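Worksheet: one structure, shown below.
A single protein chain has been omitted from the complex, and every remaining protein chain is retained in its original position.
For chain A:
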Amino acid sequence: MAEPAIDVRGVWKGFHDARRDQTVIAIENFSFSAAPGEFICVLGPSGCGKSTLLRILADLDTQDLGEVRVNGHASVVFQEHGVFPWLSVEDNVGYPLKVRGVGRAERRRRVAPLLDLIGLTDFKGAYPHQLSGGMRQRTSVARALADDGEVLLMDEPFGALDEQTRLVLQQELLRIWQDSGKTVVFITHSVDEALTLADRVLVMSARPGRLLADVAVPFGRPRDILELRRDPRYGEVTYELWRLLRADAATSASPEEVAP
């Protein structure tokens, strides 16, 4: 088998809560690996440490114990508000090129097909405050594509969008990813989103974040995310994932462990 694109072994991450003088474990002994070109969703409740895991993969944070190997450069699509309000759509998308010293004309040339890909060519001169939430996240995705890492890390990028817009963007993301060969780690708290997008779903427990299950998604590629919902297996896997999450919620919801 080829070398994994991402290899995480026994990672721990903790914080010291000075106010209460206690140590909070965010991630506990977390291991997984991703093959090149694989689409992985990390599913878990809010505050389970899944964003911390992504920050470690993106090298924005370091683990306290364990090993993390990411093969190649990782590009990140952040949660909403990740686009710069002072740059136009075109300049936002071209930002990673700019900070690497790519000239203006060359930047324009390389950004144009990406704007086309996400359908924002007509809005390239607009500022983020003039855009809808969906258009802002399209910009964010295009910027990560301009960054062109072998690995794409996505931190609940569609979490703040309405359901319809989210479905459209999920379908587009799959279309774009399909031809790219990129390895994706996509963070979400939505069971439906995880099932719609992923090859494998890593189910994470409530704090401290542990790996509860590594679930293979049975649907093939390319996917029609609407037709998917008619597949009898969709209901089964949905049930299986909810069962895992519920069992975890029941054991971890003792009052003193509820996140502040």
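The criterion applied here is as follows: contacts are C-beta pairs under 8 Å (C-beta built on N, C-alpha and C of every residue); 3 or more make two chains touch, one makes a residue touch a chain; residues count from 1.
In this text, contacts and distances are computed from a predicted model.
Taking the options "MoxR family ATPase", "NADH-quinone oxidoreductase subunit NuoE", "Sulfonate ABC transporter" or "MucB/RseB C-terminal domain-containing protein" in turn, only "Sulfonate ABC transporter" matches the UniProt protein name of the chain that is not displayed. Note that of A:18, A:99, A:216 or A:250, the residue touching the chain absent from this view is A:99.
Along chain A, the points of touch with the absent chain fall at residues 58-60, 73-76, 78-79, 81-82, 84-87, 95-96, 98-100, 127-129, 143, 147.
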